[in-house]
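Written out below as structure tokens is the structure these notes cover.
Only one protein chain is missing; all other protein chains are in place.
On to chain A.
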Amino acid sequence: MFEARLVSCAVFKKVLEAIKELLNEASFDCSESGIQLQAMDISHVSLVSLMLKSNGFDKYRCDRNITMGMNLASMSKIFKCANNDDTVTIKAQDDADIVTFMFESKKQEKISDYEMKLMNLDQEHLGIPETDFSCVIKMPSAEFARICRDLSQFGESLVISCTKEGVRFSTNGDIGNANIKIAQTSNFDKEEESVTIDLQEPVTLTFACQYLNHFTKATPLSPQVQLSMSDNVPLVVEYVIPDLGHIRYYLAPKIEEDEN
């Protein structure tokens, strides 16, 4: 028997918004430690790794580890039927082929049940090694989303270069080029508005804008985003989901022209 209950359905809705553009379907691995999801997009260029810890739920029970393959478009249809302040309970029997989502309205006067067929997904799991990154940038998530959106108008790829002076995002395309430079700022009153750079050595990497734009769909989950970069390893874009877990996106760099 698996049962997980969240008093606010809003955060789950946001999580779905954050992954459903990259993934058509995904396996939710439920264990005593929580709900985990790891999946690559179709192109195998990016990967989503989601962790919702069991102690972040208002009620959590998982007698046996189960993997639930779900179609994310269907799941998001179901969650569209729920209000943000509804309580959501996700239920499944061991070895079940359906999952039940139950939404209870705040005053308990309305209870809706949705049953969804589960899918058998044969997904590849990647072993992600722990890495000491050359630079770790923390910045307001809305700012990062804005930069990605703005610069993606000019070119397909975004160059992120991090030095001790700051981070530079740049792109160039047919109309010309664009540059945005962000310097470190500390804002003690509002920590979520500060930009911090933890730099071991300078790094410059190029990424495809469109993936970054998909990642920034997670912006409503967290006021801050963390970008971790090292030469020759995928970029990690992490959003912490307060009290519940995190969502991490991994993105392989673009092939440099001289590599071909």
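Keep in mind that, in the parts below, contacts are C-beta pairs under 8 Å (C-beta built on N, C-alpha and C of every residue); 3 or more make two chains touch, one makes a residue touch a chain; residues count from 1.
Rule of thumb we're sticking to: contacts and distances are computed from a predicted model.
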Protein that the absent chain corresponds to, by UniProt name, given "[histone H4]-lysine(20) N-methyltransferase", "Mannosyltransferase", "SEC1 family transport protein SLY1" or "DNA repair protein RAD51 homolog 4 isoform X1": "[histone H4]-lysine(20) N-methyltransferase"
Hidden-chain contact residue, picked from the options A:Glu3, A:Glu21 or A:Glu193: A:Glu21
Sole contact to the chain not displayed, among A:Asp95, A:Glu124 or A:Asp174: A:Glu124
Contacts of chain A with the absent chain, listed as residue ranges: 21-22, 24, 32-33, 40-47, 73, 124-129, 156, 208, 210, 214, 233-234, 250-255
